[in-house]
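Apart from one protein chain that is not included, each protein chain of the complex appears where it belongs.
Per-chain numbering from 1; labels A, B and C assigned in written order.
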């Protein structure tokens, strides 16, 4: 199988082949480098690799944005793009966009700090959300105008729900 | 749903109904006694019940013989018989049988202690099995004759494999 | 001993108390809101009573419901845990009135220590030093200037009704007084509806050190060493240690004696904690008394060998303390990290949700006091503390290295936690040296850059693991035209909106 991955801002081509004769044996090619390793998913999302007698435990947690891969005390975001999605992506290259601000967690909107069409500074608060007894200000990712306010005070939102659009 | 259960040698009729309005609510009738309880499988095979404000954790482990149910420090074997299997059972009532002796664990047969057609005392050793660095004698469950020896010395067996038949 | 104890709490502290009761052979009664029907404390208790909807003001905070359950279940005593009603004098009184033992101090002691002004007044009579300043609101600029010059600049102007870092101003000299006074008053009025302010000497780079005390109903009291609680984020403790890396036997004894004076002043019994601010010259000032068990009690338990929850229960049952001050010995060093369901890579936003996978660390010198389990959905309604992880070592360094090892073994999937954040903090040289002040984390977060990159091989293997995971799992939703998010972003999740 061939994939394209994006890790630490870098785009790399990956090819994985499982050797059918040795259980757990994986032959991998990444950006021209070849690895022969023994790998298994020992716990859900946790991969134990042995490569050149070095032992690695690598945890992969999926989220809506891609994966977060933990190795030792490091965590890195990794995105896997297969040929189909890569094509789809390419088709969308070059568009200009507004920014959506989405709820980073489930919670309640306790306060709305800006009005629609108001001017916003970078990092200016848009709404205050409450979850787990804590209030958190959701801030603007850029200077701009509030094009849309998608929530009302008192509303319950889920993680990922649209809060506002900034242009 | 209606079932027949065998617990601690006792045969009881069980009827379970889930109240659709309250999540987790179960109405149970067991041998004429009625229970309204809140129940959920909080971990695989682990049931948390609240009945009349008493909290119970009950673990159910299945094995080839039925279930072992753990409640507090007690473990009891429970068998569930539904109407079909109950019928099938009834059809087999009254047969006389020889005894099969099966491997209680996976392991290796290190020694065979009796010959086919030999006379056996109750608790006399039939074979010696080795697993996990321990040798264990598998003993005869009754006085009788070795009708069949199903394994050879050095053989690897799985749990449940036939070792011998005693009549 | 009590025939049955009701635990008026939830989460990890309810589990902690149930464990103590189990070891003492005392049956337990749990209470639960609708969000907590399958919670661990409900599963572990012998009895469990529903007390209402998820919001705590309709369940865990409703005194009448708790008293009602205690009476119905015939509980002889109530343990309040911490938080919720633990420092509510009316609750303690309601227990007493209903003939139920409140496992904690008398309502009067809770009331007295709960008042900023009255507690300081009571403690002052016993000669315990406080941060120099005024107890009463200042009435005029002239008074403020007079007081400030008496205690010496720099000073802080603080809103009497304030808290949580709001309504305070730093005043370096006379010239700044007028505007500081005016601004603080105006901020206090708008934030708290009360423009009263007071003046306190500014303590530079302070440490926050607290003394654990136990006092029985027969007039015996002991102190059980200190806890270093200097590592805070937004005025919330996140790492605690026992002993403090800077407290020696002499300072410990002096702080302990001061704490026992506070016990006297409050006519205190049961377990309590006296909090002090310690300046760079190791002069210490009384801050307040917490009239309950602390979140960080495990570090004291590990170092003294005394089970504080069992002591609380014994004291409440009228038993005399079974040991005296000279019997209390500290051995080794313990450290605690508070494991929160929050996202350290995303502004520490709360992260409630279902725990899909949970592996807790184990082996020598490790204690995990958890309130959750694999498969449990951490509710949105309560605070994000899911576990307290504590390690013990013969030395501070051993405890610290063990904590790093434990954090590496800890794995929680499905929700975000601050475990990775602790790994970063504990590796900081200032932390390793014990050179701490209360601003440590906030300063560190401001300067926090991306971590050093992983090596080439590790990066390649990370990609292999992700690709394997991708192969076996449903594909993650792909954001078009946007590379995967940096974990160092500190605001809400943002994505490009395309004009189509």
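Some observations on this one:
Definition applied: contacts are C-beta pairs under 8 Å (C-beta built on N, C-alpha and C of every residue); 3 or more make two chains touch, one makes a residue touch a chain.
Predicted model only: the values in this text are computed from it and were never measured.
In the full complex, the chain left out of view touches A, B, C. Among C:53, C:152, C:219 or C:363, only C:363 touches the chain that is left out of the view. Within chain C, the residues in touch with the undisplayed chain are 15-16, 19-20, 22-25, 298, 301, 305-307, 329, 331-332, 359-360, 362-370, 373-374, 394, 398, 401-402, 404-405, 408.
Contact residues of chain A toward the unshown chain are 24, 38, 40, 42-43, 48, 50, 53-55, 57. Across the interface with the omitted chain, chain B contributes residues 1, 3, 5-9, 12, 14, 16, 26, 28, 30-31, 33, 35, 37, 39, 41, 43-47, 49, 51, 54, 56, 58-82, 85, 88-89, 92-93, 95-107, 123, 131-134, 136, 138-141, 159-160, 163, 165.
Basically, only the chains that are shown with their structure count from here on.
Centroid to centroid, with C-alpha atoms defining each point, chain A and chain B lie 48 Å apart. Between the CA-based centres of chain A and chain C the separation comes to 31 Å, rounded to the whole angstrom. Across the assembly, chain B contributes no residue that touches 2 or more other chains. Residue positions of chain C touching 2 or more other chains: there are none.
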